[in-house]
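Shown next, in structure tokens, is the structure this report addresses.
Only one protein chain is missing; all other protein chains are in place.
Which chain is which? They are A and B, in the order written, and residues in each are numbered from 1.
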Amino acid sequence: MKHSLILEVNGERHEIAVEASATLLHVLREDLDLIGPKKGCDSGGCGCCTILLDGRAVYSCMVFAMSAQGKKITTIEGLPKDGKLDPLQEAFIQSGAVQCGYCTSGMIMTAKEFLANSPAPGDPEIRRAISGNLCRCTGYHKTIDAIRTAAFSR
Amino acid sequence: MSKLNIVGHSVLRTDAYDKVTGGKGYTVNLRLPGMLHGKLLRSPHPHARVLRVDTSLAAKLPGVKAILTAADVPQIKYHPVYFSPSEAASMVRDMLILATTVRFAGEPVAAVAATRPEIAEEALELIRVDYEPLPAVFDATSAMQPGSPQIYEHAPKNIVMNPSFNFGDLQKGFEEADYVFENTYRTQRVHTCYMEPRVCVVDSDTSGNLTIWSSTQHIFGLREKLAFALGIPISKVRAVKPEYIGGGFGGKLDMGFLEPVAALLSLKTGRPVRIEHSRYEDFITTARNPFEVQMKTGVKKDGTFTARSAKSILDTGAHATHGAVVLMVHGFFGFLLPYRCPNQTWEGMTVYTNNIIGGGFRGYGAPQAAFAVESQIDEICDKLKLDPIEFRLKNAHVQGEPHPFDPNFTLSTYRLADCLEKGAKQIGWSKRLPVGASPGTKKRGIGFACQPLWVSGCMGFPDIYEHSGAILKLNVDGTVNLAIATVDMGCGQNTVLSQIVAEELGVPVTAIRVTHADTDTVPFDAPSHASRVTYSAGNAVKAAAASAKKRVFQVASGMLNTAPENLEIVDSRVQVMGTPANGISLADVVKRAESPYVKMVPDGMERSPIEEKGTIMGIACLAPSSNPSPSAVQFVEVEVDTETGEVKVLRVAYAHDIGKVINPSGAEGQVEGGFQQGLGYALMENLTFDPSSGACLAADFLNYKMPTAVEMPPEITSLWVESDEPTGPFGAKSLAEPCLIVPAPAIANAIYNAVGVRVRDLPITPEKILAALGKLDPA
Partner (left out) sequence: MSISGVKEFCRPQSAGNAVELLAKHGNRAVLLAGGTFLHGLFSRGLGSGVEVLVDLQHAGLSYVNEAHGGLALGAMTTFRELAATEQVQKMPEFGALLDSLHCPPAQIRNQATVGGCVASAYTLFDVPVAFLALDASVKSLGPQGPREMPLEKFFVDYFEHSLKKGEILTDVLLPKPAARSASAFLKLETNSNDLALLNVAVRLSLDKSGLCQESRVVLGGGVGKTPVRALSCEALLNGQRPSRALFENAAQKVSADIHPVSDHRASGQYRRAVAKVYLRRTLLRAAERLGIEIA
């Protein structure tokens, strides 16, 4: 049985019909055709699905779509402004932080909230900030470089 | 060699922009009109006969379009390993797409295709399966005992293979030894943890032609295996290369159940069928095989090996899959070959159990061997008060020697000694304290491990493909299309190959476009595995670029009125060597070749020479001429909390004999990522199972412990020793796998230096350390 739902995603309003059990991740990918948030484990363990809900990083696989009504949802697709990449996106490219890239969207969204609240983070804080985002390719080394670069290039 | 403008530089990843803005190229994104969703019904029993499968209720569920059971699949036994042909004598074909005897908990017995994934799941719950559970065995040693459940008729004592190799006179060697060391080492089952799940979409037409998209490391292997298992000609299967995949590490180096099942469901329904693994399914699909390695080593008091023998037992799980090859790589490149010793024996056993099946994983048998070999060397040095660096040098191979595996090759470039020196300096080896001497309750220690010999691909290995091909096409705007079957699984294969082409052709790397490829249109390339892409595929793309360049010069020679041998391409400009003024843009040359033979001009018509006409292509299909060995050493500094057993890695120095670094940033990424995997292997990862039911206890990221950013050391230094390998593209050898082979023994040795505790079975958990320190209360 489908329930009608209004979601605001990346500044756009969407009226859709979803199952009560549908997760926000599922709805973003399947109903709204957004490929940025990714399914890595569907159980809040890997962080590939991380998006911002009212500016706060959450595992979208652990949010019921129905609970997200009335909130501002931001996915990686919503980061660029006026055609320009977010400094985090730019830094990830420049620092070599992207290998297979499957964790990248989640990493950047997590870092986006983190940097909004931490103007001058040290490396240990950056590590803790992304402790909920798993990566198997990079060893996190250049990911931390990228976040640090984005933090201090402001 | 002339100056390199692109190779050797940290060129930005060609696919990074796409990946930071969403990531379009993953197979997981693919949706086709009319697509159905498939799900696999998996056995809860680790060993059972499937007596009856009643699908009648499931078939009635609205939205269910097809159901498969064992009765619906071709009865063709196959092996799923991509890098070896189906008929290869050294491989064991013991799999069926859906079987009537299940041999591990999770083996599929039925499948459903439905209009929505939830419907397919619901349908699975409506399928009634009557099993006759059979006794199961979960460890290799027990499996070989009399009275153990016989898992296959074709494998008495559950032994798949039992090779042994002798060199010299072992008995004499032990007699000559001053000391003999006997130790057994054990490693655990771990999972590759690629972040993009295994996923495929298969479409079919009414003539039974199949198109398959899969998150795979080898499109040609997928095609061949799928065709073989379905009993159809390979020309009826087209495997499309994914733009890139979300990680593989060897875990996508074989055909799973999902691909042939999706194919059969598509043929049955006439619609595309998509199957995506849940993370649970991925955890029970592929793993690094656990090993037990029993070693007996004789040395002179100065550390020279006089005799080495080992017996290695590999638990291959319910199907042989990679077990035969992992065993041999382990035996040869892990034990017999890395060091010189005139008297050596190795015996290996690949054993069936009712555990999950083993797959490929970076290192492929060598991490298990290195843990044993490099730990034992450390133990020997500690006991005999020998310098561990000197010990390696004393027993190591020497540059210029014939390659110990195949004397047709030589160790033309071999720089283990330089790696040892550089790494030791970086970590501060000379300041290392004696065992346990670090003050305080949190004790520091330094240790290292080597992988003295490795491969750049599979040239020379029986029953393993090793050839590549590439097609280059030059465009009128000066860009270059590179069509190649090589899959980029995150290591940066697309970027490195683009760099090689760009360097050879004399164009910027941004001019190279890695395009669509599928098994119908591009030449064969062996899988993305075995540390082979830079060396092997790199050679092929370089040759293709050279071939294209030749044609460019032919066309340009007419335009510039000079012999082709006088030309060069610099920065997309075709010019007489050394005189940029006397040249034309590459784009203009291509335009000339592609433009009409007759051109209308103000005062009539202009004809260009017919010989200049035709698309400028470069095609090369070849096998590499050698298999040069890199070598690697990793030094680590750890801190061990002697009150809790917890281990922190503080610093890492990794030195690699690489030939030539094509992309330094990318190469560092391989070292850093490899260390995450190695750290996890050493200290925390463990794919565990219930000892009576075989159910997986660690099938999610909460229970399967993988290092997060917090566990990683803040300092990882990559040191490159470049030696210009003559058979490699621009001098390159390989990199990828040693990055994961050496961390575990390096960490184990560092722990020993810190606290005098030797743990011989992985993972080295805090509990094991505390127990070894005698700090656990009696139970």
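Here is the rule we use: a residue touches a chain if its C-beta (ideal position, glycine included) is under 8 Å from a C-beta of that chain, and two chains touch if they have at least 3 such contacts.
Remember, it's a predicted structure, so these values are computed and weren't measured experimentally.
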(request) For the chain that's not shown, point to the residue among B:Val73, B:Cys491 or B:Met684 touching it. (result) B:Met684
(message) Considering the complete complex, identify which of B:Gly694, B:Pro707, B:Gly728 or B:Pro743 is in touch with the unshown chain.
(response) B:Pro707
(request) Using the definition of touch stated at the top, determine which of A:Val63, A:Ile76, A:Ala97 or A:Cys137 touches the missing chain. (result) A:Val63
(request) Go through chain B and note every residue touching the omitted chain. (result) 118, 121-122, 643-645, 684, 688, 697-698, 700, 702-703, 705-708, 710-711, 765-767, 770-771, 775-777, 779
(request) Write the list of chain A residues that the hidden chain touches. (result) 1, 3, 19-21, 23, 42-44, 47, 50, 53, 56-59, 61-64, 66-67, 110, 113-114, 128-133
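By definition in this document, only the chains that are shown with their structure count from here on.
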(request) Under the touch definition given earlier, write down the residues of chain A that touch chain B in their complex. (result) 19, 34-36, 38-43, 45-46, 48, 76-77, 80, 85, 89, 92-94, 96, 98-105, 108, 123, 126-128, 130-144
(message) Considering only the defined contacts, which chain B positions touch chain A in the complex?
(response) 10, 12-13, 15-24, 26, 28-29, 118, 192-197, 244-247, 249, 278-279, 489-492, 665-666, 668-669, 671-677, 700-702, 706, 708-710, 712, 714, 716
